[in-house]
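Only a single protein chain was left out; the remaining protein chains are all shown in position.
And now, subunit A:
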């Protein structure tokens, strides 16, 4: 009897777990939709700012702004975008693995420090004893550009003051609801090829030759543009990562719901068998008793 009661309890608990995973699945599905929509919306702006940047670069040969100039690399700052919460499949594991691989490959003379966005990556990096210089955990799910300002400001300042010679970012590219790919990209110095890479899958515009008139302080214009583009890139990567996180959570939760459904079926079968065995035993006990009395 105690056995069937235990099974009953188990079924109950699996059922409530299933309810939770189902709810999480639905929540992340709707969050993913929103994240994907804002990723797409931000691409237009990114396209335009790239267009302005290329036309500026074409019009003037030598941009002296430090944000564009490559220098000898001694210290690298690695920005790691992960989620704050777990239960999202291999999302965090994948990205952390990518970052660790990168850390291993680099030559030991170059010092690499970490800036973490999201608790998971922060924990993983501290565990392996990396120098984490700053952590940002307060990024909401519906990220706006203002949430990115502190991060971008921090990076640009560190780069400008010469604290770091290169800023790399590890994030997850949202390819589709089922595939997400961890990716590494250089943010600073702004290399033209990396921006082009970032945008080539989004826009395939033929190069336009327009001679623009520039109004205002040219260096100021370039400076603000460079900062905006940096910010924009970080923003986009956060959005991509967010979309990836939600979709991998959705898939993980879907699998969990399915698995718990199967478990409930199995347990119900075991429970019914136990119940039947119980009844059979009781009947045989009764009839045995009757036979001995009669």
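In the analysis below, a residue touches a chain if its C-beta (ideal position, glycine included) is under 8 Å from a C-beta of that chain, and two chains touch if they have at least 3 such contacts; residues count from 1.
Note that in this section contacts and distances are computed from a predicted model.
Trainee: Given the choices "Hydrolase TatD", "Amino acid/amide ABC transporter membrane protein 1, HAAT family", "ATP synthase epsilon chain" or "Spore maturation protein A", state the protein name listed in UniProt for the chain not shown.
Mentor: "ATP synthase epsilon chain"
Trainee: Consider the whole complex, including the chain that is not shown, and state which of A:38, A:242 or A:257 touches that chain.
Mentor: A:38
Trainee: Tell me which residue among A:86, A:150, A:163 or A:289 touches the hidden chain in the full complex.
Mentor: With A:86, A:150, A:163 or A:289 as choices, the missing chain is touched by A:150.
Trainee: Would you indicate which residue among A:73, A:184 or A:221 is in contact with the undisplayed chain?
Mentor: The one listed residue touching the chain not shown is A:221.
Trainee: Kindly note down the residues of subunit A that lie in touch with the hidden chain.
Mentor: Counting over the whole complex, subunit A touches the hidden chain at residues 38, 41-42, 44-46, 48-49, 51-52, 55-56, 134, 144-146, 149-150, 153-154, 208, 210-216, 220-221, 224-225, 228, 232, 235.
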